[in-house]
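This report concerns only the one structure given below.
Every protein chain except one is present and positioned as in the full complex.
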């Protein structure tokens, strides 16, 4: 009982420390951005100090239209991310486990990957109109590659002895994926998810901005066209906060599903 | 809803459900009339249920109009000329907005007060920021330089979005900028000096932008196009004569702050297109090398 | 024989897809979806040597510089963050915050900081494609085998030697994954940076075509981007093969029948 | 039933070319317990991996249950020399043992019982809920053995399965393997470095030569079927056989 309590307190202690440090990092960053315009490193009219941005943010939070935009953005983001993740993992595992298919599709993939989503804007608009659907297609297109490549590399990382073990015990292909390939690639998938999350967010915003589907991006465009510099930065800060929240979520999931992994076990490390 | 629609009378087929119309616009003051007209009911009384969607620019609006997602769109005149000359199936339906025609325009060419640039001809060998290259801005600025006696082909242009221009000018990254409202107010507030009103120099009472549709819609539903045009003309006329209402409506779809809105110079909104100015733009586009041959202006305009 | 089948494997699917596109789009009336044959015509017409010198090479140069800086920065920072838990706690939220910034809204800030020359564009490329390298490096460094770490510690292998022979090598498969991810991202960011404030470059040209309603020319530019992607990925694969020889040897073993 | 005919295996790659197995021919009849000894690096693990269908032969043929091996044959279990890496770090000990049974589609309760029994047999009942990396080397190795036993294979290949356990546990495990073999009539190929162990366990000891590997000696162990750590090991015949194997090993080692 005592031991359990001690252990819990040690873990929470560490977590507390990491949260404090993280907050400290953000605070330092904000402080730097407060000081830089004030001492004239950047022109104050075009790069407002943190305090002014926060004031604008406070005003935004009071507007209903901001919250509708936020919800729109969140919906597109989450939906696009889910589709990209599922498609990326399924196709990635397939490609990773079937060398022939992988070789046959390699060129096509390398061709498609560097095509910028923004260059596809006219095409998606012709196909889906200036709607959320168009933005969603861009989001999925960009985020999918992030997941896919991570998964393909993760699948290739299976330990040969573990793989032989699974083969020797005649685990079915499905069981091999489920019990060997998937756990091995999970750390890669999580990194893929983190990359995809921010790419998806970026494209949600960009799509809204360029295409004009409703959301934070459209608000940013509007504010830019109106020369409302502080509002622009306040909205950018909102996207940043979304990014931080997404990361907190992944870290949380990671601690659950990767407790066995060397990167998270780390229990008995010398203090040195 | 094919009934005849004489001026000012609501559409005869009032019983029929109104036509849903989507129009793509840019969230700038130029499109205030369509917002105002919608609010005043000029569209609904012609049985048009108008939805306005803003986008960053032509990149999104033109494909949407051509694919039929939008029925109408707003675009600047030079873009439309470029489209026409590349056989884009689009056609202008109505005037958009014009320069004021006098020196106090809604857009202007600005330099730093201590730059030693006194008039447009001094821009020879210098760099000017334009929000998009090979478009109406550089064409107009060249016109200013030419009018002032300089060689327009010696002016360099660099692309820079409007919101970045004042900062870049202040920091000395460019020698001159061409900004529209509300950035013009920002330039003035920053103490920048205006050396020309290039839209005014490009042509008298220049038509800067217009509303357009696809040729397909004109073929399929000429009546709708006609009603939209009428409503639009009414809106333009109303906006042109009700400046205060315009300033208020701008506050609803942009984030321009109240004091700036009060000070801004508004464009002109005549209901008829200034065909001569479009012709002049087309000519200039050829001179400046934007186009190899003069587009079919008559085919573009209604 | 092996060579023939490998080449077939490499180009088989693309050929099928191109053929489908070619016949599927033949005689297309759609303004924004021209036929592949007209795109090909435009390609030949547009991408002359002069055009390469004026528009493509400057782009590629910025791409290269930006990519190299991004990889170096990502590995260096990732090694640091992956090794020290407190550094990670301190920096992670800030990095996640920055990571969520869309490049299109970032360009203005970059212009403020470094003007409108090549530097801004390189900055945008670095900022956009450092993340996959950084994240993968962090995870690679964190996930290294403990027995190897212990070996290093007990034999007094510390400092740069440890960095070179343990930290970076152990993470190198994952670093390579990140670098691979970053490559097409760099191309994308090259285009985006040139779409915002530029006077030359591939992205600029594609955008000009789009604005000028030269749609086949625009698609030919997109095609060119894809081709550049393929070429760079082939180069990357060569580099990877020599850097990760041990890894592929160990993983593949002699299993293939 | 195992048959190895003119097996030849060359490793080639990364600047190194090694003939791991020169020319190997032998067969193990159904239900036999055969031990393999040979110098380090002579190709024992390679042989086992070829038999298990994990590695293609360069030339020659290998049959398990009269079928040429091209993929892992059914009913065959392997205990790998790299026991640590053959356990899945993301599964707990019990799950590691149960996984092959689950893959066979065995019901949850049955495989639970089998796994518990196998873990008890190797003395690890306590550790069933631990992750492999929480165990000592010897414990990990015993988990790998438990997994193979719970699988109830027809053919069992074991690669130095007792290398990491202490003398007492080793003796217990030896008796365990013998009893499993007798109970289920498994065909068993057992690689070991311990000559006493080879003689004590098997019906037959195959001594391999150093690389390029061939069969240096094939010795039938004519000790009684009922064996016992104390009496068998002090048997005069045991000492004699053990001496023969030892002499042979030293002979094959000498030229290398």
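Every chain is named by a letter (A, B, C and D) in the order it is written, and numbering of its residues begins at 1.
Methods note: a contact is a pair of C-beta atoms (placed from the backbone, for glycine too) under 8 Å apart; a residue touches a chain by one contact, two chains touch by 3 or more.
Because the structure is predicted, anything quoted here is derived from the model rather than measured.
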| item | value |
| --- | --- |
| Absent-chain contact - pick from D:30, D:110 or D:166 | D:166 |
| Contact with the hidden chain (one of D:22, D:38, D:72 or D:100) | D:38 |
| Hidden-chain contact residue, picked from the options D:72, D:138 or D:202 | D:138 |
| For subunit C, residues in touch with the removed chain | 145, 147-148, 150-151, 153-158, 161-162, 165-166, 169, 172, 246-247, 249-250, 253 |
| Missing-chain contacts mapped onto subunit D | 11, 13-16, 18, 37-45, 81-82, 84-85, 129-131, 134-139, 142, 160, 163-170, 193-195, 246, 249-250, 253 |
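The rule is short, and it goes like this: only the chains that are shown with their structure count from here on.
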| item | value |
| --- | --- |
| Among all chain pairs, the one with the most C-beta contacts | A-C |
| Identity of the chain that, by mean CA position, is farthest from subunit C | D |
| Intercentroid distance (Cα basis), subunit C paired with subunit B, Å | 38 |
| Subunit A-subunit D separation of Cα centroids, rounded to whole Å | 47 |
| Residue numbers of subunit C (touch at least two other chains) | 32, 108, 112, 210, 215, 253, 255 |
| Shared interface positions of subunit B, touching two or more other chains | 59, 63, 66-67, 161, 163-164, 167, 171 |
| Chains grouped in pairs wherever the two touch, ordered by label | A-B, A-C, A-D, B-C, C-D |
